[in-house]
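One protein chain omitted, others in place.
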Amino acid sequence: MTDFNWLLALFLAPLVGAVAVLLVPKGADKLAKQVGLVVSVVVFALTVAMSLQFVPAEAGDFQFSFAYDWIPAFGVQFAMGLDGIALVLVALSTSLVPVVLLAGWDDVGPESRGSVKGYVALILVLEAAMIGVFAATDVFLFYVFFEAMLIPVYFLIGRYGGARRSYAAVKFLLYSLFGGLLMLAALIGLYVVSGDLLGTGTFDFTQLVGLDIPESTQRWLFLGFFVAFAIKAPLVPFHTWLPDAAAESTPGTAVLLVGVLDKVGTFGMLRYCLELFPEASTWATPVVLVLAVVGIIYGALLAIGQSDLKRLIAYTSVSHFGFIALGIFAMTTRGQSGSTLYMVNHGFSTAALFLIAGFLISRRGSRVIDDFGGVQKVAPVLAGTFLVAGLSSLALPGLSSFVSEFLVLVGTFERYTWAGIIATIGIVLAALYILLMYQRTMTGEAPDEVREKVHDLRGREVLAIAPLLVVIIALGFYPKPVLDVVNPAVDRVMQSVGATDPAPQVGGPVAEGTQQ
Amino acid sequence: MSPFSGAVASVAEPSSAVSEASGVFGLTWLLIALPLLGAAVLLLGGRRTNPWGHWLGVLMAAGSFAVAVVLFAGMLGLGEEERSIRQFLFDWVFVGTFEAPVALRLDQLSMTFVLLITGVGTLIHIYSVGYMSHDPDRRRFFGYLNLFVASMLLLVLADNYLLLYVGWEGVGLASYLLIGFWYYKSSAAVAAKKAFVVNRVGDVGLSLAIMLMFVTFGSVTFEGVLDNAAAASDSSLTWIGLALLLGAAGKSAQFPLQSWLLDAMEGPTPVSALIHAATMVTAGVYLIVRSADIFNLSETARTAVIVIGGITLVMGAIIGSAKDDIKKALAGSTMSQIGYMILAAGLGTVGYVFAIFHLVMHGFFKADMFLGAGSVMHGMNDQVNMRRFGLLRTVMVTTWITFGIGWLAILGVPPFSGFFSKDKIIEAAFSVNAVAGWVTLLGAGITAFYMTRLFAMTFHGKKRWTDDVHPHESPWIMMGPVAVLALLSAVAGLALGPTGLFERWLEPVTGFTEPTPPVAPAVISIAALVLVLIGAGIAWVTYARNPVPEVAPAGNLLTRAARADLYGDAVNEAVFMRPGQYLTRWLVWFDNRVVDGAVNGTAATIGGLSGRLRRLQTGFTRSYALSMLGGAALVAAVLVLVRL
Amino acid sequence: MNPMNYLYLSAVLFTIGALGVLLRRNAIVVFMSVELMLNASNLAFVSFADIHGNLDGQVMAFFVMVVAAAEVVVGLAIIMIIFRTRRSASVDEANLLKY
Partner (left out) sequence: MNAILATSAVDITSPTIEYAALAPILIVLGAAVLGVLVEAFVPQYLRRTIQLVLTFGALAAAFVAVLRARGTVIVAAEGSVAIDGPTIFMQGSILVLAAIAALVIAERHVDPAGDSFAPRASALPGSEQEQAYTRLGWLQTEVWPLFLFAVGGMLLFPAANDLITMFVALEVLSLPLYILAGMARRRRLLSQEAALKYFVLGAFSSAFFLYGAALLYGYSGSMKLSGIADALTADAGQNGLVIAGTALVTVGLLFKIGAAPFHQWTPDVYQGSPTSITGFMAACTKVAAFGALLRIMYVALGGLRFDWRPMLIVIAGLTMIVGTIFALTQTDIKRMLAYSSIAQAGFILVGVVATNEAGLQGTLVYLLAYGIATIGAFAIVTLVRDTTGEATHLSQWAGLGKRSPVVAGAFALFLLAFAGIPLTSGFTGKFAVFTAGIQGGATGLVVLGVVASAVAAFFYVRVIVLMFFNDPAVDSRTAVVVPSSFTTFAITVAVALTVVIGVLPQLVLTLVEQAGIFVR
């Protein structure tokens, strides 16, 4: 590895870009967007260049690591590093930002409440925070990004969103803050406990892993972290902010919110809840599994019942996050690798869904599903891409989400048979909510308003969507690049939790992990 | 001994050793790649490919067929035990001990399917060039057809269950797209969605089966699962078998997941022929036969298969007897015939070969008849109501002849193909269980009734045409493929059945035991023929000799039930849809009012508290002083209390 | 005489002062009640100084007197301007700021 600090450069690039965007003269909206797009593409290129140097075989260790003293008084370091899981999530973030900027080129204009350059700058700041939150190897630093990223999103929803944007933005912020502050309490508790056990308090993740925290303390700390993550993810019953926030924000914001930000919750469960509090995680597993399974079914049923296109997509995500949490807490390599892969795949497929739905909504000027119909006739490309995105969301084999969803299911099934079986029912409901939506919007006779207003995707829009669909299909058949880096990292997590995969009934070595 | 145990007498030895692909077999992947490429070009290419798109579709299907023929020839050159060939392509899903690569297996079973799929597929592609010539979206149609062929080939060529699953859902997707091809018709869009969703219910079964396999064997490859089947516990095997059956029932429209198939007739007729008669719907049979090693070891699972197949056999036949829509009548027939195959597959080693045999023969004659029906519709302005047909033999001679051959084949009249395949199933059924035997025998009679009814109503009797139609024969590009299929229906059975070629061909894969019916096979054959004659005779008298009313008479209880698909949809609606709709509506209310209400309610409560407590700040200095004094008391009190 | 009695007296005076603040409306009287409380403290200081036999308490008493005088200046100024503005010295009538 070269001496060049890739990760720091990656983190700083969007921040520099945000400043550059703010320096663009007033009124030069197009220039601001162009600068933003160029910056985001450069950041993505940096990610690619960095990923090429990542050593998959050592993906369980943190690579590109660096640490600078930040607040020595609290033992806080500005420390970052990427393991396989973090790497793929960073890559997800940096690849979605250019797409979002390109797709949302006209979502924000002079008629918006906030300025165009403000929008672009906020997105770039958010990008830096997203990179930071996944890359942080200092728990304090993670928390800082965890909370700090709320602010750009809050403004993105509140200033650029739809009719009920204030309500949605405030609800989002307060709900997240509530969780975040509980996490703060736990974080401080962790620091104090580490001080008791190590002599000096630390937030260094690698030092905190394997710390022998008394079990009752662990449980409280776990709860603090977990509730924050459960709100963020969101798990039922902490989910009600998501439909509001996603429905009221611009499609681009919704993509980053649901596609990346919410992943912080599940990422946090995997990285922090499990590794820092192994015994407590095992203790909480039954409850989490129930929440996850309920979430899968509940979110799917609610999605079926929605009459608003964006809310529907938001509820599908509630269901998907149920799957992700299920895989994580199944405590099997299949489940956890599947969940990690799920995070990535869900990011892409939901991004496509939200963006295409956004195109559709902005054309028709309504989010109500019943206002649509027969779109396939007037906009076949739009309908086709929407279908592919939808199929990815329902985890059609051959598309990327299938691999992850199946791994989650098999990983759950091998340890918690009944949870696996009930979760499997979710795949029927997924078909129902996606295809019902498709049927109601795209097929049948097109109402006059649709005929007049809806036209097919333009070049820019196709350019934004196409990469997403390519990734969805490519990862469906060739998930190896992701699995190669995720698997070793998951092995590390499993080791930290002290869990082993159950052995098969025949063929495998007879091991202690028995089928339940 | 239990009544269903006949076939387990000698458990087939594990599948023959698998060798890695070399030489000509290195081309196996091309089978899938060609149609996939076609689909990609046609679907992504857009309008530019409109002028020649359909020919590209035909070319890709034909190319795949050519590859299949070459491979078949190559396979014939190998010894019986060397015909199992595996081609590893690339790593796919791997986590820990879970490994599912993208690898193909070409053996006698998959070869059979490959030939059927590419062969019939190519014919239907050609037919479609004519059938769809007036449709502005013909290119898209061929794109979907190519996609279907590729998926179906993946299904039968996959070397592990997970990859099989990809093909399994791929054909489901193609089926969804093709049923909903005329998406601007709401009924088509709804039918497409229904097909997909019902199939998904079956997919739950397949998913669970794969998970169970992994839990049981630590593997999902055919090799890892099937070769170790004997080591697994009975209950595991039974559950795997039942889960597989659920999957098969979904895809093959077996009871209780049969309801989608009749609605699927909303799609263009070539689709009904290719997907909903000849190939896709038979995937369930493939799945069960492929998993023979598991079913061989679980009697319970086999029994379940037989029961499901038997029920569907009868149901489909009854429904087919009452429908006036020519395609729906054929769809009922398809259900029923697949019931036969499933039942046969449930018989164990005595039945596997015949199940596949009947599958192939059915592929020929049913595709022949569906395409014939398409030809009729082509000439009748896309009408489907048989009560407005009649006497078409005079104007559509080729169609009449080819359809007639198919009719004779499905009736099981010697020497047409159906005779050889169906008779064997009846024999095998009797050799395992008398009830199963009687059901198949009776089914033959009903089959004769409804097929004769269909044939007579369409081609014989009196003209009942509506005024605006001018029936005419279809062009050669449509009738050519039909003729080929008719020819196959006529002679394929004779060529492969009595010669024993087919049994020997498949035996290394599926195992085979000679059926041992309690009475001589000839007796069964004669009994079956008698029943067929009775059924056909009744139908002929009723629908060819006597006038057929143009409006359907009220009919008796059974007829009305059959017209309503034996209330399958009604039950689904009452048991799943209605409660489901109420549930979702209630949940939406619940989520908004209760879950979100709790969130907003907490906020409102705190806000209300604030609004009320504010009033404590009265603005009176003396009241502030009083609360300070109270505070002092509080401070003192706490200090004293701590002391206690 | 038992020095404790002075302490009791000071406590009584303090209580009277506190009650005066709470019960009287006239700002001047309220202010005088506060002064009473200060002087109750002074008495306590002096008594304790006597008990402990050092001078700290007595020194404190002087400081308190000076401070009280300063407080009078400030307090009366505020009460005066309020009285002139409102034509009333009632503390209850200054009641615009609330909730």
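Note that the chains are named A, B and C in the order they appear, and that numbering of residues resets to 1 at the start of each chain.
Going forward, a contact is a pair of C-beta atoms (placed from the backbone, for glycine too) under 8 Å apart; a residue touches a chain by one contact, two chains touch by 3 or more.
Because the structure is a prediction, the values reported are computed rather than measured.
Asker: The chain left out here touches which displayed chains?
Answerer: Counted over the whole complex, the chain not pictured touches A, B, C.
Asker: Which candidate, A:Trp70, A:Trp283 or A:Phe477, sits in contact with the chain we can't see?
Answerer: Checking the options A:Trp70, A:Trp283 or A:Phe477, the one contacting the hidden chain is A:Trp70.
Asker: Write down which of A:Val42, A:Ala67 or A:Ile188 is the residue touching the left-out chain.
Answerer: In the full complex, the listed residue that touches the missing chain is A:Ile188.
Asker: With respect to the chain omitted from the figure, which of A:Phe44, A:Tyr119, A:Phe155 or A:Tyr315 is a touching residue?
Answerer: With A:Phe44, A:Tyr119, A:Phe155 or A:Tyr315 as choices, the missing chain is touched by A:Phe155.
Asker: So that we can see where the missing chain sits, which residues of chain B does it touch?
Answerer: 603, 606-607, 609-611, 613-614, 617, 619, 621, 623-625, 627-628, 630-632, 634-636, 638-643
Asker: Touching the hidden chain in the full complex, which residues of chain C are there? Just list them.
Answerer: Listed in rising order, the touching residues are 7, 10, 14, 17-18, 21, 27, 30-31, 34, 37-38, 40-41, 44-45, 47-48, 51-52, 54, 56-57, 59-60, 63-64, 67, 70-71, 74-75, 77-79, 81-82, 84-85, 91, 94-98.
Asker: For chain A, which residues lie in contact with the unshown chain of the complex?
Answerer: Looking at chain A, the ones touching the missing chain are residues 69-74, 113-114, 143-145, 147-148, 150-151, 154-155, 158-159, 165-166, 169-170, 173-174, 177-178, 181-182, 184-185, 188-189, 191-192, 195.
Heads up, the rule we're going with is that only the chains that are shown with their structure count from here on.
Asker: Measuring from the mean C-alpha position of chain B to the mean C-alpha position of chain C, what distance in angstrom results?
Answerer: Chain B and chain C have C-alpha centres separated by 96 Å.
Asker: Among the residues of chain B, which ones contact at least 2 other chains?
Answerer: none
Asker: Within the complex, which stretch of chain B touches chain A?
Answerer: 43, 46, 90-98, 102, 162, 165-166, 168-170, 173, 176, 180, 183-186, 188-190, 192-193, 196-197, 200-201, 203-204, 207-208, 210-212, 214-219, 224, 228, 231-233, 236, 580, 583-585, 587-588, 591, 595-596, 598-599, 603
Asker: List the residues on chain C that touch chain B in their complex, please.
Answerer: Going through chain C, the ones touching chain B are 18, 21-23, 25, 30, 91-92, 94-99.
Asker: Spell out the part of chain A that touches chain B in their complex, as residue ranges.
Answerer: 171, 174-175, 236-237, 239-241, 298, 301-302, 304-306, 333-334, 337-338, 374, 376-377, 381, 384, 391, 396-398, 402-403, 406-407, 409-411, 413-414, 417, 420-421, 424-425, 427-428, 431-432, 435-436, 438-439, 442-446, 477-480, 483, 487, 490-491, 501-508, 515
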